[in-house]
Every structure is written in C-alpha cells, then in structure tokens.
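A single protein chain has been omitted from the complex, and every remaining protein chain is retained in its original position.
Chain lettering (A, B and C) follows the sequence in which the chains are written, and residue indices restart at 1 in each chain.
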Amino acid sequence: MIRLCRLENETLSSVATKDINISEVSEHTVEIITNSGEGAQKCAQIFGQTCAKMGNGVWTVEIIPAEIEPPHHTVTSTSGNIIRFGTDKVTNWGDQSKLAVAFNDQVLLSRHRLDSLHDNCIILQESLWENHEDEDIRRMYREAMEEMSSKNYRFVNVPIEEEALKIVSNPSHGKNMFALGLLAEIYQRDVSIIERQIAHIFRLKSQKVIDSNIELVKAGAAWARENLDFQFHIPSVPAEEERIVMNGNQACGLGSIAAGMELCSMYPITPATSVSHELAEVIENYGGIVHQAEDEIAAAGVAIGASYAGKVALTVTSGPGMALKTEFIALAIMVEVPLVVLDVQRGGPSTGLPTKVEQSDLLSSIYGQPGDAPRVVIAPRSIEECFHSMVTARRIAETFRTVVIVLTDANLATGVQQFTRPELDVRWQQGPIDQSPVPEGLRPYEWDPKTGMSRRIIPGMPGGAHTVTGLAHDELSLVSYHPSGNELGMRMRSRKLAVFQSTLMPPEVHGDEEGDLLVVGWGSTHGAIEEAVDRARAEGRKVSSCQLTFLSPLEPGIKDIFSKFDKVMTVEINYSDTVGDPYITEETRRYGQLAWLLRAHTLIDIDCWTSCPGQPLRPKDIYQNIIAKLEPSQDIEIGEAS
Amino acid sequence: MIRLCRLENETLSSVATKDINISEVSEHTVEIITNSGEGAQKCAQIFGQTCAKMGNGVWTVEIIPAEIEPPHHTVTSTSGNIIRFGTDKVTNWGDQSKLAVAFNDQVLLSRHRLDSLHDNCIILQESLWENHEDEDIRRMYREAMEEMSSKNYRFVNVPIEEEALKIVSNPSHGKNMFALGLLAEIYQRDVSIIERQIAHIFRLKSQKVIDSNIELVKAGAAWARENLDFQFHIPSVPAEEERIVMNGNQACGLGSIAAGMELCSMYPITPATSVSHELAEVIENYGGIVHQAEDEIAAAGVAIGASYAGKVALTVTSGPGMALKTEFIALAIMVEVPLVVLDVQRGGPSTGLPTKVEQSDLLSSIYGQPGDAPRVVIAPRSIEECFHSMVTARRIAETFRTVVIVLTDANLATGVQQFTRPELDVRWQQGPIDQSPVPEGLRPYEWDPKTGMSRRIIPGMPGGAHTVTGLAHDELSLVSYHPSGNELGMRMRSRKLAVFQSTLMPPEVHGDEEGDLLVVGWGSTHGAIEEAVDRARAEGRKVSSCQLTFLSPLEPGIKDIFSKFDKVMTVEINYSDTVGDPYITEETRRYGQLAWLLRAHTLIDIDCWTSCPGQPLRPKDIYQNIIAKLEPSQDIEIGEAS
Amino acid sequence: MSSLAISLLDLEADAGVCFEAEDYQKRPGKWCAGCGDFGALNAVKRLLAKEQLQPDRMVFVSGIGCSSRFPHYVNAYGFHGIHGRALPLASGIKLARPELDVFVVTGDGDCVSIGAGHWIHAIRYNMNMVVMLLDNNIYGLTKNQTSPTTPLGYSSMTSPHGAQLPALDPLQATLGVSNASFVAQTADWVPAHLYATLEAAYDHPGFSFIRILQRCPKFTPDIFEQAVKDPARTELLVHEDGVDPPGLEKLYEARREHDPKDIDEARSLARRDDMIRLGVFFRDDSLPVYEEVRAVPKVTPQEKINRLNKEFERYAV
Partner (left out) sequence: MSSLAISLLDLEADAGVCFEAEDYQKRPGKWCAGCGDFGALNAVKRLLAKEQLQPDRMVFVSGIGCSSRFPHYVNAYGFHGIHGRALPLASGIKLARPELDVFVVTGDGDCVSIGAGHWIHAIRYNMNMVVMLLDNNIYGLTKNQTSPTTPLGYSSMTSPHGAQLPALDPLQATLGVSNASFVAQTADWVPAHLYATLEAAYDHPGFSFIRILQRCPKFTPDIFEQAVKDPARTELLVHEDGVDPPGLEKLYEARREHDPKDIDEARSLARRDDMIRLGVFFRDDSLPVYEEVRAVPKVTPQEKINRLNKEFERYAV
C-alpha cells in the first residue's frame, strides 16, 4: 500500500478502505495523453463535465499536436487534455499534473520533456509496449523510461488496449472510455452522470455506440477497483446558482449571440476558428449568419459594410488575420462605423506558434494603424468574461461609433471552466436599424463638441442620404482638406476615448491596497496571477495584484493605485529582454507590452516578468518571480524549483 | 515708392535706384499660385534652381490640389509652389509668403484662408478678373478682395494673360514663364541661368518651344522693370563644395541606387509613387528594375522573395500600403531576410489626406505587427539624409538580417533643397549574392548567442539547402514548438536591436547641453524646429533642441540628455489631445507618438506640442509654443500671433 | 415622434414625388474636362430616374480612384471606401439589407489589380448588385501608372518604356469564374448603349458586371481615340436577351447576334481582339444569389432569448 503523503500543499487524510488508500485533497490535476485521434478530448470533456456537475471547480486545457494526424507513437503526436479540478473555484491550469493516463511511452515522454508532470506524478500507462514483439518499440520504451527516471514518477501498468478490445474491435475508439472508467473510479465520480454525458455526446450515433461506450467506462472502473490501491477524494460544494461550462471560444460565440450579433464575418484561422464553428452551428436559429469570406481583409470589409447598413457585425481572427485587417480597421474608425473585432491571440510573430497561447497583440491592437486611429481595446480575464465581453464590446462600439478590439487568447479559447449562467437581457438583442426619418438638418457627423459623439444615420433612413469616406471630412461628411477640418475630426475621434474612460471604474486590487509589490496583468493570466499572489500572501508577503481589462483607454486611477506599492511588475505571456543579458541594459531593454504601455502612462518604473513558452503561465512560475522580485538578492532560479 | 520696412527680422537697406527701391533682405518666401495645369511647378522649379545655382539656400514646396484637374478658377483648383530662399542654408518652408504671383482671385483666396500669406504680402495678381465681362466673375473677385481686406496685402495688378498672349496663343502654356520673368526681375536673377534651365527642361521639345519660353521670361522681366517700383536683393554666398538639388523622393530614389538596390517593388500610392517614377526612369541603367505589383502585399512579398534569393530589394509605400504590408513585414523579421521599407508618410488615418504631410506612422512602424517583431525604424531629417538613409538602411538590414523601415513624409518628398553632392562608394554596390559553398555544419540561423547575429545562406549556395519558415523555428530552421526553442528565437531577434543600438552615438543637442526647455523632434521637422529654437535663443531663452533619427532602437544617452533640462517637449506633425479640453486630463491625454515612446523610455514627464494641419510646421508656430511652454502663465494664443 | 407619425410622414415623402435625372446629382462631378466618368454618371442618373429609385434606399459603394469618387456626386447613400475593397463593403451592405439597391463603382486598378481577389469572389457570390468597372486602362488618381488593363507597350510613369505584358482582359477573367451571371461591355462614348446596358444590369437578379470603356483625356487620350472616331471598329452584340438600344444602327453597322446564354461563345468573343465588342456577353438569371441562399428567418428578440436560454442547457453543469 502506498501512502500518497508526498503530495504537498494538500489536506491529506488517508482513509484505508480495504486495501485502498483514499487521500482527501483539495484539488488535483490529471492529464490524459494519447496519440492524436484516440479520443482524449471526449474522455476529458466528459470527465470535466462530470466534475463540474458534482460541484467541483474545473479547468481543462487541450494538448494539441502540430500536425493534423501525426504518425502515432511519436513525441510529436501527443494529443490530450489536462483537467484541473478542486473543491473551490479553479481559475487556471495550475502547475503540474499529479496523475496521468498515457497511451504510450512517447507521448508521455513529450509531456515529461515539457516539465508538465509533477515530480511524484502517478502514471497509469498502457502495458503493451514494454514487452512488445517489435524490438524497436521495446527499445524506444526503455529509452523513454530511462529518460524519465530522473523524476520520482510512480508507474502503474494498465492493459488498456487489451481490456478495450474485449468490448470493441477498434481500440482507438474505445481506449479513451476505458481510461475514463479508470479516472471515474480513482476519483469516485458519479457513474450515472457519466452515462448521461455519454448519451448526450453520442446522441447522433446509434444506441449501440452509446452502450459500448458505457460498457467501456464500467470496465475501466472495474479494473481500477480490482487493481489499484489508491484513490483521491476531492470534496465538492454544490453550486448555489445555476452554472454552465464551456471553453472561451464557445463563450465568445454564445456571448455574441447574447449581444445580438447578426453577422460573424471571418476567415478560418487557429485558434479563433472554433468561435465561428460554434456560431455556424447555431446562429441561423437566431436570424444571423456566419460568413466565411475569401480572406481576412474581405471579412473585415463585409463586417464593416453590414454594420454601416445597420446589422450588428463581428469579425473574428487571430494575429496574422489582424495584420491583414489593419487597413480596414482604420477605415471603420475614420467613418465611425461600429465594429467588434475579436482577436484570439496566438504565438507570434508571423505564423509563429499557431495553436499556442501568447499575449503579444496588445501594442499592435492599440497602435497598429498608420495615422491616428483611436479605438477601444479590452481583454476578458476569464471564460465567463469572454461571454460578457461580447455584450460590452457591442455596446461600446455602438455608443461611441468606433472599433472595439477584444483580445482573448489560446488559453481562454480552449480552456474549459464553469461559470454562473448569464442572465440574458432582451435589450441586448435590439438591432440598431432605425428607419425613422432623419431629423431635418442633422449632419452625418454631428459631433458634440464636448464628447465627439454623434448620432448614427443608417442607409434607408429618409432624408439622410450622404456619402461616408475614409478621406478627411467635416461634419457633413464632405471631403475636407482644410487644416482645421482635419484637426477637428481627429480631435473628435480621440475625444471619444476620454469620454469612454470617464465611464470606467478604477481596477480592483486583489489583496491589500498597499505593499511591497503589485503584480499587474491583463486578460487570461488573471487566475494564475491571483493564485500565485495568494500563495505569496499566505506566507505573509506584502504582494497584491491588479488585472486590467480595459487597455485602450486604460482604466482610471492606475497611477494612484501603483504609487502605493514599492515595486510594480507586470506578468505577461509575451517577450521582454532580460537586463543583464549581453547588451541588455535598463536603456536597451525591450519590455513586456503592458509594461511598456504603463510606463508611458504612469511614468513609474514598472518592471516585467514575461515568458512566451507557448503555454499558459503556471502559478508556481509566477510565484517564483514574485519572490525573486521581492528578494532579488536571493537569486532564485526561475522556473526550476518544484 | 513703398518702403518695405514692415518686413521684420530682416536686414533692410533700401537703396533707391531711379524709382526702384531695392530692399536687401537675408531671405524671402515667394509663392506662385495658379490653377492646376497652368505650369506653376515648372516656373518654381526653374526659379528655385536658379536661386540655388546663384548660391542661395533654397527650399521649395508644392501646393497640390485634391483633384487631378479641378475646375479652374475655384478655391479647390489651387496648384502652385512656395519657394523660400536666402543667403544662408534654408532648411524648411518657413512661415508665410512675402510675395505672391496669383493667376486668379480664387486660388489666391484659398491661400489666404490657409493663412499662408504674410500680413504685408505683396501680391502680383492677374488683372483680368476685376473688370471681367462676366458679372459672376466680377462678383467673385469683389467678394474675394473683400475677404482678404482683413490683411495688409499690397496688390499689384499685372496683365499676365494679356502679355503672354502676345507671345503664345494658349496662355495656359505661357503665363507661368511670364511670371518667372517677373520674379527674375524682382530678385535680380541671372537670366542666362534661367535660359539654360529652360533649354534643359524642354530638351525633348522643339527649339521653338524653348525660344518662346525664353521670350516670355524676358517679357515678364521687362514688364516688371517698367512697372514695379520695388526689388529685393538677397545676397548669396557661392557654395564651396559641389552641390545638387532635388526633392526627397528623388533623393530616396537616387539614394537607393547609390545603395546598390536592384529591385524596387511597389504599388502606386501618393506621396510615395514618385520615388518609383524616378527609379523607373533610370534604374535599368544600373541593372535593376522597378516592379509594379498587383497590390502592396505582393509588392512586399516580391521584395522579400528577391532579397531571400540575394538581390538587394526595397519596397516603397505610404500609410495605407504600410497597413497592407504588416503581415509580410513580420515574416521578413521572422525568417531574418533583410528588407528595406520606405514609408513616405501622409495624413491619416485611413485614406486621410493623401497628398499632405503627417508624422503619424511612427508607432505603427514600431509596434504594428501582431507578435513580437523587433525591427529598425529610422527617419531622415533632411533631403540630404533621405539620400544617405537608403545606404544606411541597406547596411543595417543586411548586417542584422532584419527589416529597416525608413520614415520620410510628404514634406521631404516634395520639398526641394540643395545639398552637398554625395561621395559615392563602390562598396555600397556590392551584391550580397555569394555562391561559395556553405561551410560544413553552418546552420541557417547560427545565432551568436551574445549578439543574435548569424550568417546568411542564399539559395544557390552549395551545401546550404534548407527551408525557412514563419513558424517558430530553431537554429536549423526546423519548426520548433518547444518553449525554449521559441524563446531562444525571440531572444535572438530582439538582441540584435540592442547590439545595433550599441553601435550608435547619442543624438546631438542643438544649443546648450542644459537649459529650461529641450524641444525634441524626429524626421522632417528638423529645420523648422532648429529655426524656431534659434529664434528663441536669439532672445536669450534657454532652449535647445534634439532631433532623433533612430526611433527603434532609440539612440543611446537620451535620458541623460533630457535630464539636463527643466522641461522636455516633443514637436510632431501628428495628433495629441490638449490638456484642459473637455474630458482631457493628464491621465486621459493621448500624446504625440514620439512623446509617448520617450515617456516609456525615459520615465520623464515629456510634454508635446503637435499639430496635423496637413502641411509642414512653421517655425513661428513652433516658436510660439516654445514660448508658451516656457511661460505658461502668459497664456499666449497659439498659432494666432503674427 | 410617435411611430404613427413616422409612417404618415413616410407616406407623405413617397406621395407624388417624381425624380428627374438631375435630382440624382448631388453635386457637380469633379473630374477633368472630357473624362468618361461623366458619361457614366449621366447614364446612372437616367437609370435612377427611369426606375424612380428613392435616394434613401440605394447605396453607391466605391474604392479609391478618380472613378471611385462617383458616390460623392450621386444623391443617395454612399460609401467611398478604401482602395480595392469596394466589393467586400458592398457585399456586407447587401447581405445586411437585401432590400437596398447597391451600386458599385470601381476602376481598373481598384478592381482588377489590388481588388482582384475580391472581384473573383464577388463574381462567384453573385449578390444582386450592379458593378461598374470604369476602365480607363490607367491609374488616374495617382497620376499615370500602368494598370493591368494598360495595353502592351503603352507607357506610363511606372513603365516609361511601355507596359511589359499583354493587358488583362476583365471580360474573359469574369467569364472564367464559376457562378458568373451577367457580363457586359459598353463605352462611355456611346451613351445610349451605356444606358441600355445599365438598365439590363439593373434588371438582372444577381451580380451584374459591366466593364465600361472609359476615356481618360488626361493620361490615356489616345487609347480609345480610334474607337471613338471610327465606329467601324466596334461591333455590337445584339440579342433579344441582350441590349440593343434604338438609334445606334446607323453609326454602328457591325452587329452580331449573340445569345447571352452561350458561355462558350461569350468567352470566345471576349478573347478576340479584332474589334471592340459592346453588349451583353453572358447572362443567366437562374444562378444562386448569395444573399438569397443565406437568407434566414427573422427571430424576435424575446424568441432569441428563449432559444439561447435553451442552448445553455447543452452547457449546463
């Protein structure tokens, strides 16, 4: 019998039941690692859903291979999922996995190399390879095990394929459910919930498929019951309010329906495309359509045309697509046509890391346009905020007749989390098309000299015929080359940002309002940063954090908030130089993108810790860097400590 | 007889010769204002050239109408030229014109409305309209005169058309030369030089054309001699070294030939196109070509392809074209293919003010790319520097295997100035194609870990075959999704900027190294800023200025330089909010683009005075704002004082 | 204003108003004297008057170029967009508001060069709009650069030694795109033909692509000179399903019966450069129209809320 007392930071209360040692822990992280095409997503989806339904906080993350269907049993073929779940709300993917189910040694190895597995990780691995008839496979297995022996992993051999074959003929369509059964038993999941989930997911397939999947789950559970000597118990607190669970792209998709979006104009690009997949499936039930344009330029143009004509329009893309929309975004700002642009950020520059997370489009979103083109940029901080950001974005875009760029990223896009079921408001659905006659004398840009705001005239409105233009123009929308005409337009378009800023509240500080260090983040890193800060605070450190949502214009009061801390440091998933590296001085250093913005904004010497590993930041790495910033003398090795 | 003693700031020494009062002044600004199509450009070009050849400093600026050929005799049809010339070097267009030749009241009115004419401007105007048979024309004339009566202009009626018709049948092809004759007499220009210029300019036409043009000039001069009672004498100092005279686009064009550019890939866009017109005419004599692509994206792609394959390539554009090149620029940075991008900035955002000057592409040039894409951005400060910047840009691009963006603007593009004839260096011509075998084991990105620099391998080199990619890649150019691989590449690409910065000198300070105010500018405003600073310094003000050329990375030592001044303020031709306007506070204010950059860089509270009138800044307006910044209490009305 | 009042007002606005061609001119066109764009504007004004279109129910969309200034001069809603992108903007407008009449005005640079990708795809989308390509074989607004339709050897500021490639023929290219439904050619100097072509285009339910040969006296004064002077160089394609305006028979004697249903023949005629051919090359009113195949039933706000609430069930915890 093993005692799992090596799992630190967790409340252990081992209760021996027969031979089985049940450890009670407040959270756990599991990963399912397979070849691409072996169904890890489905397994994880059901497992995550089940945990959520049982009242646990959950966060799941996809592990996506670079190829569509890479050769099996290689390190590059790794496909899978990480599920972190706990008693309380889970806001990020956490640090490392404590338990893994691996379908072969190579995909496991890839996870090991990425430092994804906790030092004491329990690994349930397919038993097929160790004594495989093919010597090459045996050798690969041995070498992998040798490489992984640097860690304290506990390996448990499981005849996954063998057992699955007892129920289905093609193990690739069964091993995942068997694995689900193993996990169900280890974590005492409610099998009736699992069965319902299976029935739902395979609702378009035959009853036979559903039955055999359920059988597989039961077989997995039975195997675990008979052969494993450990279980984990993660207490759950059933939610009080109704909740829903989804990933960030689904949240953006449904959020845009909630926001009354009638047209989503897009061109496929990872990791944004699944927003439109989501929408393509359902939006027509809401009187809207997804238009796949010939390229991102056209996608922007169609959205602008539609919005000009009175539809609520959205365009969705990622970095390279944003680059292509650059010119059109400036046009929308210039003619003051409302437009929501959703940028699901990925690793850059150029094609970069298409499936991976990065927060590197901040400065280009704000400053990308030649000429002065003020626009609003917001970054939801959680999957729940992904949903609501679409409603907010539409509202801002229409109120201020401007472009709103919403920055999410691959972490939010594919992470799955539950959140309070949104209360929908029928007013969000109101279309802007107003076909009443234009009041006599109303000019197309009847700028309120104080606010720069003006009333929108939409084609079809009697008496409103006028021509909009991307050329400098006056209030009548007539081309104007006169200096004062040009300057007036520029002032009015800029003024709107200041007016909008005046409607915002200062950002909240997580932790005390003053202290030694303030960690500042934006967007998707919210959960991980707060978790790291909490860890440091639990040790008595005077650290707080502040997560920004409004990046252009910036929320009010930032300088005041910052000035109450000795040090301010941003944490971002993007690139910055490290002072002390060759040629890198305080003067030549290139900063993280938010840090740069805030330095100009506050004139405070804001430091940054950034990283662009192509994966979400881990609380422990952030924690390390908090400590390093607080105690620079200690010279802690970043990212290495466990 | 008039005494021109109202002309301030000038050494007056009126010498009465017969009836003519010759005023000796150190400089003068003249404008020729015509309908588009009436040949103002040719007149001004010859006049400017003649002044230059006589040893005067000269700066000429085009006045361009918005339409190709707008209806004549309207305020929008104004076409013309401003020529500022003086005893010393002239570095900018100055403040206002002191003498004007106007072909009709409407085009004159448009200049009046733009505040382009000095309060005491002498206006030689066509006498045809006052008593024209058409009552409409007479009325327009009267109303125009009425409107202009707010100023102290001195009008002199000249029968321009009538006199021209004595020599040519179509006055549109003659009035300009008659006007040139007027100016030749007023400023005692050497007629033999003018004759040579005419012969050169019309070298492709018949001798008859040349002769009648010369005759017209002589007629103009004779008329002036007989009818005018004033002349101006601007002493000149013949240059010691050889000089050439051209506009900034010509300088960029010839500069790129001097730099060994073999391919200019472009798509037409004002005000950049004339660079390629210049090149298209001559580059084939140098073994190169101008390729007009189907759009700006393709233009960038062709340049990158050619550079990858070993040609020295350039792409030329303006704001909207820059927007379209965004994605390709990131690719070049990612694959480390050298590329020079010339952006002749125009008024934005969007189509904006296509023919007018603005300096609004700075932040988008530096931060325009989604993802982290470090590149070099430089801004020549004069027409001479336009020439040399092309040589510098190529050198940086190739040495650091990166993208160099050269920012000029419509002011430099169409401004004409003389400068020291460049000494050409045959080494600038060396092509990078090196077809020697690749040393065994040399990797495609053999990054020096200290500098990020690596040796370029060009297709055709034996033993070098490899595939470059915009995906994250390692030193072998293999796609790499590993965190450390991605971060290494990013670090290396960023490091190069720091290494490049280490080769730069701190910017020079014009004036004392410490004082009350430092005015900071970039690019084309150099001459105007220094002139304004000199004016303030002449009054004993402790003002200096500093004009930046390297914007990314910034030149070293900037913070040290700034810290020696009480106040620092940028002067830029772009948009910034004005504190005190509704909703605009220190916190919400959007700054000029350089100001913003320098605030983040130095953490110094840098102010800015910016303006985007669609025309170059005037020394007097800059001067006003210097005074306002020094003595904020005085509450001087900006831009209004004479 | 109560909604009742509004509808009364609407009625009033409609009642008895009769638009003359000149009522559709918002302000004078600012093109060079003799520019062919004036001819196009005049023909359009006639069409609008003939159809009595409400200024407020039409949108004129353009890119950037001399020709693209068109919307500024028409009494209608207008969107003067960015270079090369008139068609995506127009598609968005039509997709959003199929009930509005959409006209697109574009130039040979705008449409055939920088806008080529959108052009090809807009032909295929086959949205119901009239597209006028004002083809002067040159870049006018930027002052004389070669365009894809510039004749081989014709010189410009960017090709001082003459265009290096044979011109791209917009008709053949359009006819090569699947789902192309209306392709015609006319010329600014044959106003009756231009007008009749516009009428047919407006009548066609789909993407009506008209290449208008357009004189640019400023930069390509000689390109169409011969054609204008010598009508014998022009052949009219006539057919009962095509255009055949009365009064041209005398001037344009060369006439050819061409059935616009015959795509092979249309392509073949477009390819031959022995004569300038004006007329409807191809027309098929039965092809799928994008805004129609994408039409979805309207849903009330409340119903949307209900459905979305139901959707949430799928995601319920």
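Simple rule for what comes next: a residue touches a chain if its C-beta (ideal position, glycine included) is under 8 Å from a C-beta of that chain, and two chains touch if they have at least 3 such contacts.
This one's a predicted model, so the numbers in the text were calculated from it and none came from an experiment.
Asks: Which displayed chains make contact with the chain that has been left out?
Replies: Within the full complex, the chain left out of view touches A, B, C.
Asks: Taking the full complex into account, find the residue in C:128, C:174 or C:197 that is in contact with the omitted chain.
Replies: C:174
Asks: So which of B:38, B:69, B:294 or B:577 would be touching the chain we can't see?
Replies: With B:38, B:69, B:294 or B:577 as choices, the missing chain is touched by B:294.
Asks: Touching the hidden chain in the complete assembly: which of A:62, A:294 or A:531 does that?
Replies: Checking each option in A:62, A:294 or A:531, the one touching the absent chain turns out to be A:294.
Asks: Looking at C:120, C:192 or C:275, which residue reaches the missing chain?
Replies: Checking the options C:120, C:192 or C:275, the one contacting the hidden chain is C:120.
Asks: In the whole complex, not just what's shown, which of A:87, A:172, A:188 or A:270 touches the removed chain?
Replies: A:270
Asks: Which chain A residues touch the hidden chain?
Replies: That gives, for chain A, the contact residues 67-71, 76, 266-270, 273, 276-277, 280-281, 284, 290, 292, 294-296, 320, 350-351.
Asks: Applying the definition given at the start, please give the residues of chain B touching the unseen chain.
Replies: Within chain B, the residues touching the omitted chain are 49, 52-53, 239, 242-246, 250, 254, 257-258, 260, 262-263, 265, 282, 284-289, 291, 293-295, 297-311, 313, 327-328, 331, 335, 418, 421, 424, 426-427, 429-430, 436-437, 459-471, 479.
Asks: By the contact definition given up top, give the residues of chain C that touch the hidden chain.
Replies: Touching the missing chain: residues 113-118, 120-121, 124-126, 148, 164-169, 172-179, 263-264, 267-268, 271, 287-288, 290, 293-294.
Simple rule for what comes next: only the chains that are shown with their structure count from here on.
Asks: Between B-C and A-C, which chain pair shares more contacting C-beta pairs?
Replies: Ranking B-C and A-C by C-beta contacts puts A-C first.
Asks: Measure off the straight-line distance from the CA centroid of chain A to the CA centroid of chain C, and report it in whole Å.
Replies: Their C-alpha centroids are separated by 44 Å.
Asks: Between chain B and chain C, what is the separation of their C-alpha centroids in Å?
Replies: The computed centroid separation for chain B versus chain C comes out at 39 Å.
Asks: List, in ascending order, every residue of chain A touching at least 2 other chains.
Replies: 327, 331, 335, 469-471, 479
Asks: Please output the residue numbers of chain C that touch at least 2 other chains, ranges allowed.
Replies: Where chain C meets two or more other chains at a single residue, that happens at 64, 82.
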